[in-house]
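A single protein chain has been omitted; all remaining protein chains appear in their positions.
Up next, chain A:
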């Protein structure tokens, strides 16, 4: 996915677009994440000022939720489901193979910067597991080959 490099001016504009919403914090953080690929530390005072809350509250919010990365990740984001229905279809062993193949652990990015991998607890693909999300594309009955094919497809 194409991401813009961090820019305070751009972030200020994004925040301004959402500031009128009831409970604007999450919509703002999602918009920043979508635009920059992560939530930069520099966004914290900007959001706090716009919403008239303390920086601590915004920091607390960012760190509470799994979705908000605080540093840029890889070009593609793979989420592998670790929940029970996928476990019943052998996801644990498959994940170990996938991670070993890339030489990384959960939450890490491959050396070439192509893929960041995170665990996720349920994607709702539970009758056709193991499930994965590659960027925003679901993959059911996941295999190593299926994951590679999905990565090739989203790279196009």
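Here, a contact is a pair of C-beta atoms (placed from the backbone, for glycine too) under 8 Å apart; a residue touches a chain by one contact, two chains touch by 3 or more; residues count from 1.
We adopt the following convention: contacts and distances are computed from a predicted model.
Tell me the UniProt protein name of the chain this structure doesn't show, selecting from "Putative D,D-dipeptide transport system permease protein DdpB", "Dihydrolipoyl dehydrogenase", "Spermidine/putrescine import ATP-binding protein PotA" or "Ion-translocating oxidoreductase complex subunit C".
Hidden chain, UniProt protein name: "Ion-translocating oxidoreductase complex subunit C".
Can you list, in ascending order, the chain A residues touching the missing chain?
Considering the whole complex, chain A reaches the absent chain at 22-27, 29-30, 51, 57, 60-61, 64-68, 79, 82-89, 92, 99, 105-106, 119-129, 131, 133, 136-141.
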